[in-house]
Every structure is written in structure tokens, then in C-alpha cells.
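Contents: one structure, followed by commentary.
Left out: one protein chain. Kept in place: all the others.
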Amino acid sequence: MKLLPFEKPLAELYDKIAQLRKLSIEGNIDLSSEIEKIESRAEQVRKEIYTNLTPNQIVQVARHPHRPDTASLIRLIFDTFVELHGDRLFGDDPAIVGGIATLGKFRVVVMGHQKGHDTKENIHRNFGMPNPEGYRKALRLMEMADRFRMPIITFIDTPGAYPGIEAEERGQAEAIARNLREMAGFTVPIISFVIGEGGSGGALGIGVANRLYMLQNAVYSVISPEGCASILFRDSKKSDIAADAMKITATEIMKLGIADGIIQEPLGGGHHDWKMVAQRIQETVQAELLNFKSLSGNEIKAQRYAKFRAMGRFLEPLE
Amino acid sequence: MKLLPFEKPLAELYDKIAQLRKLSIEGNIDLSSEIEKIESRAEQVRKEIYTNLTPNQIVQVARHPHRPDTASLIRLIFDTFVELHGDRLFGDDPAIVGGIATLGKFRVVVMGHQKGHDTKENIHRNFGMPNPEGYRKALRLMEMADRFRMPIITFIDTPGAYPGIEAEERGQAEAIARNLREMAGFTVPIISFVIGEGGSGGALGIGVANRLYMLQNAVYSVISPEGCASILFRDSKKSDIAADAMKITATEIMKLGIADGIIQEPLGGGHHDWKMVAQRIQETVQAELLNFKSLSGNEIKAQRYAKFRAMGRFLEPLE
Amino acid sequence: MSIIDWFAKKEKSTGSSERLNIPGDVWVKCTSCSEILFQKDLESNQKVCPKCGFHFRISPEERIRYTFDTNTFIEKDTTLGPTDFLRFFDTESYADRIRKAQSKSGKNDAVVSGTASINGLPVNTAIMNFAFMGGSMGSVVGEKITRIIERSVEDFKPVVVFTSSGGARMQEGIMSLMQMAKTSAALERLTEQRVPYISVLCDPTTGGTSASFAILGDINIAEPGALISFAGPRVIEQTIRQKLPKGFQRSEFLLAHGMVDMVTDRRELKTTLSTILTTLSIPREPI
Partner (left out) sequence: MSIIDWFAKKEKSTGSSERLNIPGDVWVKCTSCSEILFQKDLESNQKVCPKCGFHFRISPEERIRYTFDTNTFIEKDTTLGPTDFLRFFDTESYADRIRKAQSKSGKNDAVVSGTASINGLPVNTAIMNFAFMGGSMGSVVGEKITRIIERSVEDFKPVVVFTSSGGARMQEGIMSLMQMAKTSAALERLTEQRVPYISVLCDPTTGGTSASFAILGDINIAEPGALISFAGPRVIEQTIRQKLPKGFQRSEFLLAHGMVDMVTDRRELKTTLSTILTTLSIPREPI
């Protein structure tokens, strides 16, 4: 498992453990108590590191190449899943996967941004950056969900919508904007999870939800810390300061009233235990679907509207 | 004005008239009574020709390069017209023009296939053969019409949807099919006019109407006479027989219960007097809009459904 | 229209296995990989070539056997048949063509429709028959498709249609074109009623059939390698005066271009259909 820069203290301990193990086997010596000691020390260090992550470090966890991806989570969470393809207009975008799924008695439409875990996968998935046809596929599936009264589950994990010539030609702005408007109109509940990077309009394009959850080490921001740093701080290396200033962590997004809950990850980040992450998301999905069962379609729509209507901080003194 | 092959007898008479005129001027002789005689003879011949047109000859009139086109008719028929562009997905197709218009107190959305009158125009308009984005623009405008309770007027004049690689890639079949389904659902009246060629699915794609009118020399067919001849008759030169066999003229389409009325053209074809054609269409539009004013949205939709539901000729003996 | 291709290819080899039979009906040559296959093996493999996966065209009877629970298919509208109402005559009369196709197939027209169940889930269904005049859509096809859709509007059973058609039936003139509008209009009602419609596009699905009910599934499933197009390859080649790329207008091409949800092996179709239908159907009682 790739260690992140701030996990360096762990690297040394892990190396030492490996050496001791090798020694123990080669020399046929019992070093188990020494190994245990270092292991417990490593656990201690890991706990220390992970209970005090800076926003910038959290960004790195959120982008970890082995972080659980949408397609894998879907298969771990749901009983059945049939992937559906295409926007019926232009193409099928591998940067967004979606389909129909069941979970116990619940029937849902589920979709999310899809990143890869290696270069080849990432190129195929365009690093999780959708083109307009991705958003249009998502919309088609959501419209189907609304028609067949199936709740919508979305997983958000993208650096942003793809900034390319053809994406602009085919209306990236239009595709995202239309989704924002249409999602506001659906009468089925929409439950969204930011599972990694929630990057700007490209994230929001499938995120106009009744309920928004964030994984503990996920981030959600209007622009990447690097982008913010290079524009506002005039120095792209100041992304750590920008990450801090923009309030992009789960805790901050929750404080601002944008997220409704945080899903704890295993110590050391979600990439250490996909199943645990999946299980916790599954529990949340089930609980939320039960909650919304008692609401009518119009109530569901009104709740979503009220939620977004209240977003904003401004002053309005009496004249 | 270009004369059609079957108008050859007229050509000789017109030549003679021109010669006499020239002679009369050059020689300063009064030939007016001779000229008049030939003119009245020409009128006679024209009447004879045009009261007995074969289906194949009607096809030629329907395709006459100076036949009134959609954009010109729109401007002649309506008081105001604002052309709208684009499908909001991929492009703007010049082979279909459309927009919003007023006629007295009526507010409508109007659109139609657009052919050109010369090679340059025809290339720009792709000879009136839409790509998928043309049908999607049409659908966008019709959805707007439905939302704002504006009747829809369509003018049909196409050899067919464009058979090209990119058109197939972008879903020509899907674009047409979706229009057929969605047009069936609108609660505003749809009045269609076949003004020239009604070619196959490409024509029907904007033709699922409550009321269908055909200009006297317009044709409407499932495949071009040439196409039918080359497939069924195994000889593309037999298009005259195919045109006859397929029953594609206004009279036949009306007999089959597909068209609801025929709009008479000036003698010699609509290309001789666009204004007259426009005025007669305008009268029909006004009369129909008045008719439908008394119906509710659901009644309008039900009337359209019933109309298409009844289309088909089959046997069904009791078992 | 792309029925041109059907006519042009009529004499040539096609995906239809009958044409490839060696006398005795025992051996058959795969259209795709040329493997000589034992007819019984091919049939027990749902007419999918065990060597290369090529999907042979199949008859409605075979489709019923492979897809529906045993003995659940009940045919409807069995007496509906075509009529030569235009007295259409090309190289022979439409009336004669009808008679020949009927006596050859033992069927009235190019579609078989009825009710059935898939792993216990009841559906209204229609299966097109390419062997009957190229699966062309005339009044009978349009009427039978419309009727099963209208039944589902009433009884809420999902609709599953298997398409295989060269397009409109020219011998019925403009009336065949209108079947596109009629069937699509029925689907508008079905959509409004929130009843699922699954379209299974089989080889070939072209012309007016592709541009109406075939492509309008809530979920579109294509069989591997099927030709699915609006304009036929020949017409396009004539228009653009160049050869078409390999795989153009085949199922996998349509998947890449966003037009179908999946390309599914015939042998997995029943399972896939039953999962989809279970997931999409709104639990409710018929009215």
C-alpha cells in the first residue's frame, strides 16, 4: 500500500518490522515480542498521525490511489447491480458509472464518478473527470429513477468536470446546469456520498441531494486547493494554506450545514478496508431510505428545495 | 422559372411568345393579338397538363427548386417570427428551422425542414436532410411550446433524414423515435403541412400531428419512388411505376385517412405564387387554431392518439 | 431505407442458420468463423457458435424457448393478418408475397406476441420474425406491438420486445410509415403509466423499426454483433461514396455511442432480464 508523504514515520517502522521478520525466518530466531512492540508502536504513530490530519493531508488521503472507488463500493454495498450505459445522445462516458441495484427490499438507481487505481484504469476513466455525456447519462438514469419511483444514490469522487475542447463544444456548462435544475425537481429521495474528492461543479452535477454524507477523509470544495492557491495566493505551492482557508474537510462542510453526516473510515484511511467503508455506507443508505419512505414525493422535493434554499451567508440590515 | 420535363409543350409556346414579342419590338409591328392567342393556348395547355399530373410528375413539382420553402412561408404567414437555434446538446442544424411566432392573437411555435433554392443554399441546408441535432432542436422547441401552451405548426419538406456516418453515430434512429413518442404526449395542438417532399421517418419526425394538411402537389411516402423502384422493382428507372404504386399524392394520402385536407396550389404549382400558398396555409392555420381552442389539453392529446391509433389496415377473422 | 440491404443480401449468406444447413439438417457452418458445427450442439447452445460466440438469427419459437419459463407463453392476436389494401404490384403482387411468406412460415406476419413469464415475472411480449418478409413492419406488426403495449398500460406488466426487422414494409405505402408513430405513441402512454419497457435489439434492427419502438426501451439490450441502424450501410456508402469502418452500426458500436445500455450474450439474457424487471417494476396491483 502506497504510503503518503506525511506517513513517513510509519514507513521506517514498517521497514524495521519487515527486517525483523526476515531475520527471524532466516536465522530461525523468535523475535515475535520485538516485532509486536514495534507493531504496537506503529499503531500508536498511525493513530497520532490520523487524529491530527491537516486539511492538506486529508486531501492526500482523499486522493489515495487505493481509495475505494464507486464501482467497487456499489458491488460491495448492493445485493444486485446491473450497469447501464450511454446518454442516448452521443456516447457512454466511463468517468461516470451507474445502473440499477437492489438492497434488500429497496430498489435504487445508483451512480458515481469513477476513478481508476492505476494509470491504465485512470486513462480509461479520464481520472474521474466526466465529459458532458457523463452528466447526461447520469440525468437519463435519474429520470428513470424518478419515473419508476426508485431512490437515487450518488457517489461523488472527481477532481472536476473535464476541461477539454470537446467537452466545451458539447456543452459541459449546459450538462451540469441542467442536472442541477432537474435534480431539484425529482420526487424520489437523492442520497449522496462524497467518497473522495468533491471537485467543484463537476461534483455538484450529481450532488443535489436530500441528504449529503461525507466520508471522514473526503473533501468537497469549489476549486482544488492547488487552483485556489495559484489564483488567490499567486503561488500554487501554497495549496496547504488554501486547503485550510477554504474549509473543505468533512468536519467543516458539516459545520457549514452542507453535509448532513460524516461516515467514519478505518484508521489510516478508507483504502485500508473497503469492506468496512462499504458496510458503513450501506447502513447509512438503509437508514435514510427507511426515513424517506414515510414522505410523499412532494415532501421529498420540498425538503430538498428547503435545504438548498437555506444555503448562503449574507448580511441584510433593515433599510 | 425552370420548366419541368413534362412541361415541354409549354416551353415551345413560351419560346414562340418570346420570339413574337421580340419581333414586335424590333420591327415595331403590333402582334398583340397573335401573342394573346398563343398565351391563351399556353394557359389551356398548362391547365391540361396540371389537371392530369401523374404521381411521378407531382413528385417533380414537389421537388421544384423554386417551390416555397419553410423559412419563406413562415415569414409570409406570421406577423412576427423569432428564429431560435440549437439543440442545447451538440449543434444547430440548418436543415431544420424553427422559432416562435405570432399570428393575430395566436402565439405558436413553428418549425420545418429547410431546403435551399440553389446549390449553395442546398449545401448549407444539407438539401433539407436533418442530422439528429435537427430533430433534437425540434423537440426542444416543441417542449417549450408545450410548456408555454403554444400550438405547434410544422412544415414537412425533406427527402429524408440524412444517411451519414456521424448521423448514425449520434443516433439518428433515437432522435426520430424520441420525437415520435414525445409528440404523442403534448397537450397543445400540432398542425402539420407537407409543403413539398414528405420523405419517410425523416418527415414523420416532426409530423405526429393532430391535423395533417398536404399541399396539392406535395407527396408523402415511406421511401422515395427511386428507392422503392430500385429495391422492389429492381430497376431504379421504374420510379414512375413505384410513385404510382405507393400512393403518395395528396389525394391518395387523404383517401387513406392520413391527411385531413388538401391545400390547393396555383395552377402550374406552388412555385408560381408563394404568397398565395402562404395565404392559404395561413387561413388553414387560423381555422384549426380556432377549432382546437375549445379543447382541453387532454382532449387534444387524446384526439391525436386516436388518430394514429386507427392507422393500419389488416384482417382479423374470428377464431 | 436499410431494407435495401436485406433485399440485396437476400441471396447471400446471412445470420439465419436455415440457409446454411447441409442436407440432413445435421451439420451447419458458422457464418462468422466457418467452423462446422453439429446442429444439435448449436441448438443446445441457444444458437450461439460455441467456438466464436457468433449469434445466429433465431425463430420466435426458439426465442420463446430460450427466454420464457416453460409453457408460460400464450400467444395473442393470432388471427391478425395482412391485407393488400393498396393492390400493390412490383415484380409480383403483395397478395402473392403474403401468401408465400405465410405458407412458408406458418405465421400470419412478422411478429408473434402474447404473454409469458421470465423466472416467474409476468410480461407482455412480442418477438419479431426476420424470416417473414425481412421482419418488415406493416399494419400487422404495428397493431400487434401497439396492442401488447396498451395491455401493459392496463395491467402494468412490463413489456419486453425482441426486434429483428429490415424496416418498414413498402408494399403498405404510407401506412407502414405510420406504424412508427402508432407504436411510439403507445409507448408514450406506457411511460406515463411508469411501466418498464425493455427492448432487446437483435440482428438486424434497421430503418423504421430502429427509429421507433426498438430504440425507445427504458433499457435497450443488444445481442452481440447485431446490425442496428437507421440508414442501411449501403445507403450510407452510396451517399458518402466511401467504405464504412468495420463494426460500424453493430451492437458494440451503439454501446460506445450511448444508444444501448448493454450488449448481452443470448445465454445470459434470461437472467439479465429477470434482474432488470425485478428492479424496475413498481410493486403494485393491476387496475
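Order of writing sets the labels: A, B and C. Residues in every chain begin at 1.
Keep in mind that, in the parts below, a contact is a pair of C-beta atoms (placed from the backbone, for glycine too) under 8 Å apart; a residue touches a chain by one contact, two chains touch by 3 or more.
In this text, all values refer to a predicted model and were calculated from it rather than measured experimentally.
Counted over the whole complex, the shown chains touched by the missing one are A, B. In the complete complex, the residue from B:R21, B:K37 or B:R149 that touches the missing chain is B:R149.
Checked against the full complex, the candidates A:E169, A:E283 or A:E299 give a single residue touching the omitted chain, namely A:E169. Of the listed positions B:T80, B:T119, B:Q264 or B:N291, the one in contact with the omitted chain in the full complex is B:T80.
The set of subunit B residues touching the chain not shown comprises 80, 82-92, 100-102, 107, 133, 137, 144, 147-150. Interface with the hidden chain, as seen from subunit A, comprises residues 161-165, 167-174, 176-178, 180-182, 184-185, 200-201, 204-205, 207-208, 220-223, 227-228, 230-234, 242, 245-248, 253, 256, 258, 304-305, 308-309, 311-319.
We adopt the following convention: only the chains that are shown with their structure count from here on.
A centroid comparison over C-alpha atoms places A as the chain most distant from subunit B.
Here the two chains linked by the largest count of contacting C-beta pairs are B-C. Subunit B and subunit C have centres, each the mean of its CA atoms, that are 33 Å apart.
Inter-chain centre distance (subunit A to subunit B, centres taken as mean C-alpha positions): 54 Å.
Centre-to-centre, using mean CA coordinates, subunit A is 42 Å away from subunit C.
Residue positions of subunit B touching 2 or more other chains, listed in rising order: 170-171, 174, 178.
Annotation for subunit C: residues touching 2 or more other chains are 191, 257-259.
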